[in-house]
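Removed: one protein chain of the complex. Kept in place: all other protein chains.
When the chains are written out, they are named A and B in that same order, and each has its own residue count from 1.
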Amino acid sequence: MTPLLDVRDLTICFPNATPVRNLSFGLAPAEALAIVGESGSGKSLTALALMRLLPGAARIASGRVRLDNDDLLALPEVEMRSRRGRDIAMIFQEPMTSLNPVLTIGRQIAEVLQLHRGLTKAQARREAAELLDLVRIPNPERCLDDHPHRLSGGMRQRVMIAIAAACRPKILIADEPTTALDVTIQAQVLELLDRLRRELSLSLLLITHDLGLVGQWADRVIVMYAGRKVEEASPGILFERPLHPYTRGLLAASPRLHDRLHYRSARLAEIPGNIASAATQAGCPFAPRCPDRLARCRTNVPDERDAASGRRVACHVDLTESSRGLHHDAALSY
Amino acid sequence: MTDAILDSTRPAERSPDDRLRTDPERPEWPNIHAPDTHLIAADAGHSRSQLLRRLGRNPSFVAGAGLLLVIFAAAVSAPVLFPGDPLSMVARPLLWPGQDLAYALGTDSLGRDVAAGLMHGARVSLLIGLVATTIGVAVGTAVGAVAGCRGGRIDDILVRIIELFQTVPSFILLVVLVAIAQPSITTVTWAIGLVTWPTIARLVRAEFRVLREKEFVMAARSLGFSDSRIVIREILPNALPAIIVTTSVMVATAILMEAALSFLGLGDPNVVSWGSMIGSGRELIRTAWYLTALPGVVIVLTVLSLNLIGDGLTDVLNPRLSKE
Partner (left out) sequence: MSNIQRIGNTFRRTILQAIPTVIGIIVINFFLLQLAPGDAADVLAGESGSATMETVAALRARFGLDQPVLLQLVAYLDNLAHLSLGYSPRYNLPVADIIGQRLPGTVALMATALVIALAGGIALGIVMATFAGRWPDRLISIVVTLFYSIPGFWIGLMLILLFSVKLGWLPSGGAATIGADVSGFDLLIDRARYMVLPALSLSLFYIAIYSRLARAAMLEAQAQDYVRTAAAKGLSPLTITVRHVLRNALLPVTTVAGMHFGGLLGGAVVVETVYSWPGLGRLAFEAVMSRDFSVLLGILLLSSLLVIVANMTVDLVQAWLDPRIEAR
């Protein structure tokens, strides 16, 4: 199946750093793909790069982002503008600050409808009310005339989702959509995103550092470390048999993640070292923290390769299934 | 639901209600999250020589300081270069600048040397500017410190008084005060000091209110230091950058006020002042416009130098305010 969105060799750089390197992935229609990584792994920059909304100093050094038959990165800015919010929409981490405090909710939703769908003010208002209803905001008519500060964080994120979904985009990028929210609200917002994905048959790109979300809401997971993809698999397989040492470390560091993972130690495992040290060195970025590293890990960057059951991994270590269980235990006993 | 936390910076506990949790991680959007002025101030205070070096590299500060130095030198050397009374007639009236090289900047309608007037005027302007600002800063800091530290009823009353003085148009109040007290260098200086203190009082109060809640002040308090020691040793030094920046601009304001007063004829009649030179020159603006233009240029340069110094100090001491 040809993916709806096809990202090839995306490289993003700052003047003195390269936070995303040669990243490739595809997104199928109506698929939910999660990109997981700790802060600094380049996942949020990747999301912004797809929208071509990278902040100030960051720029796209190379790569291709194909949506339908166009390379988004090659479009003129004006053309790209007409895609934003219409074909590809995005919601952000901070619902508290992502809405304009001086404009009404209705105005902020109607704005995008008037822009991309050419609705009149009255039509846009009606549609905005329906959208608020769609994202399950009680009393949508009244909410239209409210200002953002009257709403809770969860409600504001629903409004953000309503804005993003307003033009029935093909792709919805959700950058840490629930990080700023309370646990109970998190589940509601994710449920809403999942429902919209089915009802509007849009593809969801979920950017998160929370492995818990991945298991429940994603069809496929990409694990990123220091700007590179280290592993890609469906969540079930990933949790059952993580291949890459980093993924294993992550899972070991996650409490109560999966019923089938049994802890032998009360102490929470941690991955030694930190991501910052990986930014500049040669070889595999994870090598300094890796329990299984080989000599060549220090010098050569591992290529991404296919592994069993449709997964991909970038690691020099022999990752045969038989050796996994043993390493798994090792990972847990850091 | 499961809850795997990768992000080491994420706070462990969650608030029960659905509200914002601030995430201290660096925002990837170039958001200017205004850094805490006081933290910067504290940082800046760490190395005095480093601070001076940064000031030395700041073009605004260097230009302003250079300019002010020249004006200061003129003020100091005035009695040497022009030993006579600048208010006495020395040559033919209304000589144009350059007409007679002995009076390079010309003479006014009473035959007074314009150059002598400008240089002696620098003494008056700088003196009044500096002394009036000192008065304003002293009163303002005292009032602001008491209001900011004490809080409660005293704070309420002092804030009311500050507000009162900020409501009355300061220049009109200044005119009234000087008119009542009869103009002289002393009365003008005091009057300017008395109308400018609320600016600094407000600032100091705000700074103190923030600073007194800071950890290092709490620590000093828990160690049992006296209030006066805490104020002088802990709080004041940290409020100083903001006070210094404002002070440089206040000197400029004081000089402008003095010029306007003496332009209106409310200056000390016994000394020459840039404002009064413009005031007496304006009658002749059609024929001898240099009499109006020259003192004005000197005022602009002086005020400009102080404002440039203020900008430079703001850049170095208070980067938040000049952030691009």
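What we mean here is this: contacts are C-beta pairs under 8 Å (C-beta built on N, C-alpha and C of every residue); 3 or more make two chains touch, one makes a residue touch a chain.
Bear in mind the structure is a predicted one, so any value in this text is a computation, not a measurement.
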item: Per the touch definition above, residue among A:Arg83, A:Arg125 or A:Arg158 touching the missing chain; value: A:Arg83
item: Touching the absent chain when the full complex is considered, from B:Leu52, B:Leu110, B:Ile154 or B:Ile172; value: B:Ile172
item: Selected residue (touches chain absent from view) among A:Pro15, A:Pro101 or A:Gly118; value: A:Pro101
item: Omitted-chain contact residue, chosen from A:Arg66, A:His116, A:Arg197 or A:Lys229; value: A:His116
item: Contact with the hidden chain (one of B:Val143, B:Val217 or B:Ala260); value: B:Ala260
item: Footprint left on subunit B by the chain that the document does not show; value: 29-32, 34, 160-161, 163-164, 166-177, 179-180, 182, 252, 256, 259-260, 263-266, 278, 282, 285-286, 289, 292-293, 296, 299-300, 303-304, 307-308, 311, 321, 323-324
item: Subunit A, residues in touch with the chain not shown (by the definition above); value: 51, 53, 81-86, 89-90, 92, 94, 97-104, 111-112, 115-116, 147, 149, 160, 163-164
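One rule holds for everything that comes next: only the chains that are shown with their structure count from here on.
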item: Subunit A and subunit B, separation of their C-alpha mean positions in angstrom; value: 51
